[in-house]
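A protein chain is absent from this complex, but the other protein chains hold their places.
Each chain carries a letter (A, B and C) given by its place in the written order, and its residues are counted from 1.
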Amino acid sequence: MDYAFSLDFKVRDYECDIQGIVNNGVYQNYLEHTRHEFLLVSGINFAELAQKKINLVVIRAELDYKYPLQSGDCFRVTLNMCQASKIRFEFLQDIYRLPDNKVILKAKIIGTSLNEKGRPFLPQEITQLIEKTSKNT
Amino acid sequence: MDYAFSLDFKVRDYECDIQGIVNNGVYQNYLEHTRHEFLLVSGINFAELAQKKINLVVIRAELDYKYPLQSGDCFRVTLNMCQASKIRFEFLQDIYRLPDNKVILKAKIIGTSLNEKGRPFLPQEITQLIEKTSKNT
Amino acid sequence: MDYAFSLDFKVRDYECDIQGIVNNGVYQNYLEHTRHEFLLVSGINFAELAQKKINLVVIRAELDYKYPLQSGDCFRVTLNMCQASKIRFEFLQDIYRLPDNKVILKAKIIGTSLNEKGRPFLPQEITQLIEKTSKNT
Partner (left out) sequence: MDYAFSLDFKVRDYECDIQGIVNNGVYQNYLEHTRHEFLLVSGINFAELAQKKINLVVIRAELDYKYPLQSGDCFRVTLNMCQASKIRFEFLQDIYRLPDNKVILKAKIIGTSLNEKGRPFLPQEITQLIEKTSKNT
C-alpha cells in the first residue's frame, strides 16, 4: 500500500508496561508524532499554530490493536490524509513491525482546527495539503 | 445515566501539552486506570493476572473527544461493562468535567484476555463480573 | 517530621514498567504535581504564570530512590520549601508508602523563575510564600 508519509521508531523500555508490551495509550503518542512530522515537512508547524491560537485537535480516534509491540521492536508508522467534511480532515494510520512488516495497529484519526474563538474551520494550509496529498497517493 | 463504576480525578499539569490542554493520549490513561480500579474492587487484579500470564488486552478503542480538559480541571471517569461476543468484553466509558458535568469524552473499549499461549478466552472471573454488572445497571 | 504540604496518590498501572514497579521518571511527575497543588492552594497558579510568560523552572533535581512503588500502592508526597539564594528556591520532598510510612524517595528540587526575557528572578508571590512557609514549619 502507498502512504503519503512514514516514520520509523524503536520501542523505548519506559513505554512498556507490567505486561512487558507497549501500553495502549502510547500508540497515540506514536501516531501524533508521525502526524506532526508529516505536517512539519509539509510546511505546517503544530507548535507555531498553537502559539497563534490556531489549534489542530483530534475529535475522534478509532484504534484497532492487531498485535502488541514489545521491548526492542522497531516499527514504522504511516499515514494518508484526506478531507472528511468541510471542516474535518482524516488520517488513516497503520503501524508495522520492522523488518517483518507484521501489522501492529490500524487507526483512523479525525480532526479539525479551532480558531481563536474555539470555532472549527480548516485553514488554507490544511486544505491545500489535503489536495496535494490526495493527488500523490 | 447509571454507571457500574466511576472514579474522580484532577488534571495534573504534566498531562497538558503545548496547547495548554490535556494531550489526546492521556485520556486512554484515565480510562485504563478507571477500568483497573473497577476490576480491583470487583476482585480482579490486572497486575496479578499479568504475572500469571493471563493478559487482559484492548483490541479496539473508539474515542470521541467532545471538549478538552485543562490545567486545574476536576473530572469523573465512568464505566459500564457488557459482553461483546463469546471472547470479547466491552466497556462504555464517559468522562465528565466536575462540577458542571460537561461531557468531555465518550469511549467504547473492546477487550479480550489472552492465555499463556496468546489465545483469546474469557476467564470465569470476567464472565461472572459481566453478568453481575449488567444486572446492576 | 513536619511538612508544609502533602498530597496522597495511588499508583496507576500505566505508570509501572517491565519490572512491575513505577518507572524512575514517573516520580518527578508525582513531585511536580504536588508542588503545583501546593502553589495553587497558596494562591500561585503555575499555568496562569506560564501564560503571562513567567516560567517557574527546575534547575537541579536530586532524587534518592529508597524503595520502589508497585501496582496498587497508595503513597503520600510531602514538601517543605525554603529560599536557596537570592534567585533560587528549594523544595525538600519525601514520598512515603501508605499506610506503613515506608520511605520510598527523598528529593531536593531547586528552582527559579524566568521573566519574559528568560532572566531568572523571584516574583514577590514566591518570596512571600517562602517567608510564610518557613515560619509554619
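In this section, contacts are C-beta pairs under 8 Å (C-beta built on N, C-alpha and C of every residue); 3 or more make two chains touch, one makes a residue touch a chain.
Since we're looking at a predicted model, the values are computed, not measured.
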| item | value |
| --- | --- |
| Touching residue (missing chain; options C:Ser6, C:Asn29 or C:Ser42) | C:Asn29 |
| Full-complex contact with the absent chain, from C:Ile59, C:Cys74 or C:Leu98 | C:Ile59 |
| Residue of A:Cys16, A:Ala61, A:Leu105 or A:Leu122 touching the missing chain in the full complex | A:Cys16 |
| Contact footprint on chain B, counting only the chain that is left out | 13-14, 16-18, 20, 23, 25, 71 |
| Residues belonging to chain C that touch the chain removed from view | 18-19, 23-29, 32, 46-47, 50, 55, 57-65, 68 |
| Residues from chain A at the interface with the omitted partner, ascending | 12-14, 16, 20, 29, 32-33, 36, 40, 45-47, 51, 70-72 |
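Just so we're on the same page, only the chains that are shown with their structure count from here on.
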| item | value |
| --- | --- |
| Central chain (distance from its CA mean to the mean of all protein CA atoms) | B |
| Distance from chain B to chain A - Cα centre to Cα centre, in angstrom | 23 |
| Centroid distance [mean C-alpha coordinates] between chain C and chain B, Å | 29 |
| Junction residues of chain A, two or more chains touched | 18, 23, 25 |
